[in-house]
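Of the protein chains in this complex, one is absent; all others appear in place.
A and B label the chains in the order they appear, each numbered from 1.
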Amino acid sequence: MTLLSVREVSKRFGGLQAVSDLSFDVAGGSIKALIGPNGAGKTTLFNLISGFLQPDSGEIVFGGEEIRKLSSCRIASRGMVRTFQHIRLFPGMTVLENVMVGRHVHSRSGFLAGMLNLPFTWKEERRIREKSLEILELLGIGAFALSEATSLPYGRQRIVEIGRALACEPRLLLLDEPAAGLNMRETGEMGKLIEKIRGMGVTVLLVEHDMSLVMKISDEVVVLSYGKKIAEDRPLSIQKNREVIRVYLGDDQ
Amino acid sequence: MLRSGACARSACSRSLHEERTKDLEFFFQYLVAGITYGTIYAIVAIGFNIIYNATGIINFAQGEFVMLGGMTAVTLHRFMPLPAAILGAVVLTTIVGAIIEIAFIRWLRRPSVLRMIVITIALSILIRETALHIWGESVRSLPYFTGSSMTSFQWGGVYVSPQILWVIGIGVFVVAALGAFFNLTMLGRQMRACSANRDAARLCGINAGNMVTLSFMISAAIGALGGCIICPITYVQYDSGTPLAIKGFTVAILGGLGNSTAAVGAGMILGILESFSIWVLPAAYKEVIAISILLLILFVRPSGIFGSAEAARLKDF
Partner (left out) sequence: MVRRYSAVFAFALFLVAIQLATLFAGAGYYLTQLTMTAYYSLLTIGLCMLIGYAGQISLGHAGFFAIGGYVSAFLTTCDLTPHKGSALVSLLSKSGVLVFRPGLYGGTLLTVHPWPACVVAILLTVVIAYLVGGPVLKLRGHYLAMATLGFGIIILRIVLGTESLGAADGISDVPGFPLFPGLAISGDSSLRVSNYYMAWGLVILGMVFLLNLVHSRVGRALAAVHGAEDAASAVGIPTARYKLHTFVLSAVFASLAGVLLTHYNGGIGPSEASVMKSVRYVAIVAAGGMANLWGALMMSLVLNYLSLRGYFGTFDDAVFGIILLLIMLFAPDGLLRRHILADLGRMFSRNAAGEEGS
């Protein structure tokens, strides 16, 4: 069953065609990876899918619904949540609070209820906290719940960011270079974590440079070069694809 | 309004034809007034642009430079001839510009935009309050550079005072001189290099800090010069900086922030629009028009009418 379908999407910045006529599908329950050399348009594509940029043309269908014109926060509330290549945690907040912010779309007390401190908000607040703590335990960072998030080591900050995204209970999780800046051991753990997340029923689409991680965990890989799709296949076949090898290693090969 | 505009009315028989020519005369009278004010707005806008290009800062105290220039010239004129007084005012204001940069801007490390806004606002208040304590609340003025309001000459029914010609002439001179400075001199090119890429400029041996100081000095100097040339027409008071600053900013935005050539055109547009607004609305609302234009541009096209929207979005605000 297709969860996300990207159809003939294009995006141009001035003279640069960042993404051109790109199409691919992400099947529900799978882990799909986007790879490609620097400047291939991977992050642009992420921004287009998650509503941070509007495509010039093409369709993006998520869960059977056209989402091209929706804002990023609308898309998030429909169950597609992303992380950022450069970690974007909320400064000055604890790990727990960061994750609690992720519960936003699943709670509803507004300005008036908040100002009047209505009793139903207490219960809601308690539910938000319990669920967030649960997520932290699941990710193995429960012990840091009350530390300031931005003071944690880099690898843990990544996990907090993923925890915040999971708090939204997404159907599709977009991970932008989850292993960037991690050492080999941490990268291995990240791979296990992503598989665990898939095990929870969350579909994962990731951009990643670390080939060992991509080849190990993905069900399918899409290869981009200069904004175009040059291959889409299973990891093993991708490794043998002549075009992909040419793009990665140069024309001489 | 312009002093010379007041005498444009004369009692006469009111045939329809005469009303029409009268309307036409008023039209040109307002046009001339608009161009005069527009020149000043453009000069203030260029002051904004120079500092913005060098630092990415909008200097909210820009209008205060204009006020300081006018006020200092008026005071100095008591002791010395007019050209010397103007020169003295420009030099003194330039020094103030340098002091501001060295004392309050230079040593800040990577200040946030909000912090810079508030600092320049605070500086503008302090300059204004200092002016209030030095000069009081009285309205002052310089004499016309040549001739007087009586020697206005008539141009097909339109009165043009000699001071208007001075304003436009000096305005043109300032734009041309700055263009030559930034394009032809070594120092000007170094400043442009700094604004394009400060780190790369530094690697080429350019002292970026000094270039920023220089940008404040140039900005203060042309602001002060603008204050001197407009002061015989509009008078000057300790608090006349803020309205000029906001209109200069409107012009800078209208032309696209950082684009000084476009600022001249934008200055004319705002000056003329404002001048003609008197036909539709009471004069007391003149400023409302200018600021409404500012808000409208900010809402609709913050890159300015001459700038590219794409480029504006890339700027880090």
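Note that a contact is a pair of C-beta atoms (placed from the backbone, for glycine too) under 8 Å apart; a residue touches a chain by one contact, two chains touch by 3 or more.
Since we're looking at a predicted model, the values are computed, not measured.
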Which displayed chains the hidden chain touches across the whole complex: A, B
Chain not shown: contacting residue from A:D21, A:E59 or A:E124: A:E124
From A:G41, A:G102, A:P178 or A:G191, residue that would touch the chain that is not displayed: A:G102
Full-complex contact with the absent chain, from A:I67, A:L139, A:A165 or A:A231: A:A165
Residues of chain B (touch criterion as defined above) contacting the omitted chain: 58, 60, 104, 108, 111-115, 117-119, 121-123, 125-126, 128-130, 132-133, 242-243, 246, 249, 253, 282, 284-285, 287-288, 291-292, 294-295, 298-299, 302, 317
Hidden partner chain, residues of chain A it touches: 50, 52, 71-74, 76-77, 81-84, 88-94, 96-97, 100-102, 104-105, 107, 109-111, 113-117, 121-122, 124-126, 128-129, 146, 148, 164-165, 167-168
